[in-house]
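First up is the structure itself, then whatever we jot down about it.
One protein chain omitted, others in place.
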Amino acid sequence: MKIHIKNGRLIDPASGTDANKDLYIAAGKIAGIGTAPAGFTANRTIDAAGLVVCPGLVDLAVRLREPGFEYMATLETEMSAAVAGGVTSLACPPDTDPPLDEPGLVEMLKFRARNLHQSHVYPVGALSIGLKGTRLTEMAELTDAGCVGFSHADAPLTDHLLLFRALQYAATFDFPVWLRPQDAALARGGVAHDGQVATRLGLAAIPVTAETVALSTILLLTRETGARVHICRLSSAEGVNMVREAKQRGLRVTCDVAIHHAHLCEMDIGYFDANCNLTPPLRSQRDRDGLRAAIADGTVDALCSDHTPVDDDAKQLPFGEAETGATGVELLLPLTLKWAEEAKLPLAQGLARITADPARVLGVDAGRIDAGAIADVCIFDPQRYWKVGPDTLKSLGKNTPFTGIELKGRVRYTLVEGQVVYESA
Amino acid sequence: MFLHKNPQLNKNGELHHLLSIEGLPADILRQILDTAESFVGVTQREVKKVPLLRGQAIFNLFFEPSTRTRTTFEIAAKRLSADVINLAINVSSQSKGESVLDTVANLAAMQADMFIVRHAQSGAPYLIARHVSPDIHVINAGDGRHAHPTQGLLDMFTVRRYKKDFTQLRVAIVGDVLHSRVARSQIHALTTLGVPELRVIGPKTLLPSHVEDLGVRVYHDMSKGLKDVDVIMMLRLQNERMQGAFLPSPQEFFKSYGLTAEKLALAKPDAIVLHPGPMNRGVEIDSSVADGKQSVILPQVTFGIAIRMAVMSILAGN
Partner (left out) sequence: MTHTDLPDAEALLKTLAAQMRPHMTAQTALIGIVTGGAWLADRLHKELGLALPVGTLDISFYRDDFHSKGLKRKVAPSTIPFEVDGRELILVDDVLFTGRTIRAAMNELFDYGRPASIRLAALVDRGGRELPIAAQFVGATLTVPADASIDLEQAGGDKLRLVMQPIK
């Protein structure tokens, strides 16, 4: 299959390209940029006039909900949601049921995902067996099975000695460890940021210190062990400040922020909108502004969707009882565009946070368009508005605070390894 | 970034549900208090009943047990000639309460006109109000730590009876504000009705962060906080919070924050003392104060019925 993408605006953040250039794809690779390789005859030509052609997105947190939560979503539905969102590489956290703590589970997931011929799936293995925080998993075996790193997802990890040993062990083999900083005791029972909204609505609160206390533990142990650590889902201004300082001191850490937290704050809970019950909680406006600045200045390496499809039965409950999380893989692109536009950043810089940068965190060859690279491509209409809602989302999870909101930027084509895996009118 | 419409008001700005006092204009609060005055008259007659809500089905939907509150709503509804159906829903037997909406849908199918909802989770009545058909009214009878609007209103009724003008008052709320839905409703009602100085008094463990944003002044020293106040609103301290991480012991709480005759003497000589009940004597309040001449705790209970009659009739008519 040879594809010619013509008349598009090619943006490749990795190389700094932003120009009207045609793209030539052959044998699943980028065969030529700007000029056709010798003897190139396209089987298919895509007219990308008025569209942006960029690397397929790389999303560091997409819950595919299998195994264990098929009543909320399935591999098939969420994989098709991912390509509809332009996401061609995704990392999935180990918080399935059972958790991804055995090579067999990881191999099965990889095998099934591969057979769907859609996005590349990169499982993040469980750091402890059953995510119970007591015994380490077989990290080397899991890496062989396809895990790109190890994480404790949102499960509490209260035993600091175990965390220390886990980081030591992972550092031995340079396995990346992904940690979500939240002190379980300080967050206990809480459902919303400890701020004026929680006070007003009488919601049990999670203080910023739940994040910063855990973060300081992680940073100290990272320095001590020399482990390669990725910090997931920062929510506070103080948290990103700590990471900024740690990076300045030369610590080898990366971090991400979920796209919802770049836009929303505690106020958006309104009158108990359970779609705004997220993990970590939406924090103050000041925190959100701190996150946005840190995403812009590169302290935050990547934006992710933290895609969490939840069924109505688990969401249509009183705020504090509702399952946390929001569907997001289809919103990652438009919400990143919205952030970049509001932050007055060039499109290429905005797109970097969802392409080249997360690819670097993930340690895989993705998120770039240059000759010879794998042809994972996203083609989107940057001016097209669409209304978020159950009818416009492919994901089985319709749980999003953006329901009813019009967002700008709609994916038109998604290519994985040179194959068109998604297209829309 | 989102705009949120107040779900309590209908398109004419009239009260459709009573979910919280927050966001209600002062004239709606005054209308409820004024209407309640008329119902106080009704409750003092030989026949303590009016035919206003004849034929209406009011469901007491208590996901959290409370005999007192349920009874006052039941009396109020019966005095309005409504049919009252009491449902105590055992939350512990449900797995995490999934059936809240199912329960409500079933009851609505039984031609319910009004739901009185008590739930341990903040915001549960909002969820119900969002999902019932537009001709059904929902009254929040206490949700988690969030709101207990009829209690707040009956406290306002009591204060107005004894003190007339809200705009001249100094009011102190004492105790466990953090976990108190009553305190939140009182704070919103008092600030809406124009009380110029509102204080909250308690240890840091029992005051929510950012409580100042609700328009109150924070005191940790009760002798300073009670100085020259006109109204003292005591809060109930739940048993499970009396010893542990929030407080060392009920005795120690009483030592610093219990209302005794000596501390009451710091307030204005004609200050009144309220308590939402049930009281923990010797923990929040000394018996000599609770039974003393400045206490208006028993009248509060009487007014509670009139307030609930007023709220039900106003909602049913809107």
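First chain written, first letter: the chains are A and B, and each begins at residue 1.
Methods note: contacts are C-beta pairs under 8 Å (C-beta built on N, C-alpha and C of every residue); 3 or more make two chains touch, one makes a residue touch a chain.
Since the structure is predicted, the reported quantities are computational estimates derived from the model, not experimental observations.
Peer 1: Using the touch definition from the header, name the shown chains in contact with the chain that isn't displayed.
Peer 2: Its contacts among the visible chains are B.
Peer 1: Of B:Asn6, B:Gln31, B:Ser66 or B:Thr260, which one is in contact with the hidden chain?
Peer 2: Of these options, the touching residue for the absent chain is B:Gln31.
Peer 1: Touching the absent chain: which residues on chain B qualify?
Peer 2: 31, 34-35, 37-38, 40-42, 45-47, 49-52, 313-314, 316-318
The criterion applied here is as follows: only the chains that are shown with their structure count from here on.
Peer 1: Taking the mean of the C-alpha atoms as each chain's centre, how many Å separate chain A from chain B?
Peer 2: Centre separation, chain A to chain B: 44 Å.
Peer 1: Quick one: in the complex, what on chain A touches chain B?
Peer 2: Of all residues in chain A, those touching chain B are 194-196, 198-205, 207, 263-264, 268, 270-274, 313, 316-321, 401, 405.
Peer 1: Flag every residue of chain B that touches chain A in the complex, lowest number first.
Peer 2: It is residues 1-2, 4, 6-7, 22, 96-98, 100-101, 119, 121-124, 126-127, 131, 143-147, 181, 184, 208-211, 213-214 of chain B that touch chain A.
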